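Omission of a single protein chain aside, the complex is shown with its protein chains in their original locations.
In this document, chain identifiers A, B and C correspond to the written order of the chains, with residue numbering beginning at 1 in each.
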Amino acid sequence: MATTLAPQQYQACIEACQDCAVSCDACANACLHEQDVQMMARCIELDRDCAKLCYTAVSFMASGSGFAQQVCELCAQICEACAEECEKHADHMDHCRQCAEACRRCAEACRAMMGMSA
Amino acid sequence: MATTLAPQQYQACIEACQDCAVSCDACANACLHEQDVQMMARCIELDRDCAKLCYTAVSFMASGSGFAQQVCELCAQICEACAEECEKHADHMDHCRQCAEACRRCAEACRAMMGMSA
Amino acid sequence: MATTLAPQQYQACIEACQDCAVSCDACANACLHEQDVQMMARCIELDRDCAKLCYTAVSFMASGSGFAQQVCELCAQICEACAEECEKHADHMDHCRQCAEACRRCAEACRAMMGMSA
Partner (left out) sequence: MATTLAPQQYQACIEACQDCAVSCDACANACLHEQDVQMMARCIELDRDCAKLCYTAVSFMASGSGFAQQVCELCAQICEACAEECEKHADHMDHCRQCAEACRRCAEACRAMMGMSA
């Protein structure tokens, strides 16, 4: 529903980026309240970066910006780095497992979007 | 799906804010390409402000911030101002009609959230 | 220099918010690399919130938004909460001491701006 006003070809990617932004913000906060926070520092950093780029990507796509693709290309890279880190903790922490999945889906959606809008 | 990691009580409000942010960014862009842009200047300004606050509200809620309520309170005010302006153009412009609806839903969700998390 | 295009009455407040946003982002990162991260969790949270609101406030002021005052009012509150937390660590950590000062200056500039622009 949320994205019917945005350019049609970006719908799936907007939703994946919205999901990923929220997952990363929530995962960073959950990491910050784990007992061994120090072990989660790298995860918190990447969650933070990934959330920021995802919100930015949503806004560029929703605005129909001519730079939407380039923002999504960078977004895909940061999503993959964040997924990789979250996956290290996925066995023990459900928030990292869920966040890694959201990051993988988002990276895929960004790469699909880049292919489409040539 | 996107918000399952975020605090449970914020789910509906996060979705309404995501929808509203995207609708406002898209509406501003559509307004900017109308023939009579000058008539849409106030709408573009309010779309711009409303989108920014909505993204900010999503991020505060997703992070479980202690200031989420206060950000949502301000968000509701801006949503209402934006809805009021968009409604003036709703008969002639579908993007303004849809955006006004997204803004009204978001304002309502923000006010409901404020009531809940006392 | 940076703000000469922005509304004249906001110059001082824009600069204080820019300073505070950067200080909070930098302090959060420094906190995250302290040995006892757990002790810094609350500080990291408030730095995160404060940075976000400061960037938002800068953008509202630079855009000449009609909601600039209200954003600055909320910004002042978050700055004060962040300053209070940072001050607890100011004796031992220079980043917290500097960040607390930036937050206090920013809160003051936001309150002064609110008084001015009636």
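In the analysis below, a residue touches a chain if its C-beta (ideal position, glycine included) is under 8 Å from a C-beta of that chain, and two chains touch if they have at least 3 such contacts.
Everything numeric in this text was worked out from a predicted model, so none of it was measured.
One chain is not depicted; across the entire complex it touches A, B, C.
Residues 45, 48-49, 52-53, 56, 59-60, 63, 65-67, 70-71, 74, 77-78, 81 of chain A touch the missing chain (whole complex, contact as defined above). Chain B residues in contact with the hidden partner, per the touch definition given at the top, are 29, 32-33, 35, 37-38, 41, 44-45, 48. Touching residues on chain C toward the chain that is not drawn are 1-7, 14-15, 18-23, 25-30, 51, 55, 58-59, 62-64, 95, 98-99, 102.
What we mean here is this: only the chains that are shown with their structure count from here on.
Distance between chain B and chain C, defined via averaged C-alpha coordinates, is recorded as 24 Å.
Work out the mean CA point of chain A and of chain B, and you get 21 Å between them. The set of chain C residues that touch two or more partner chains comprises 45, 48.
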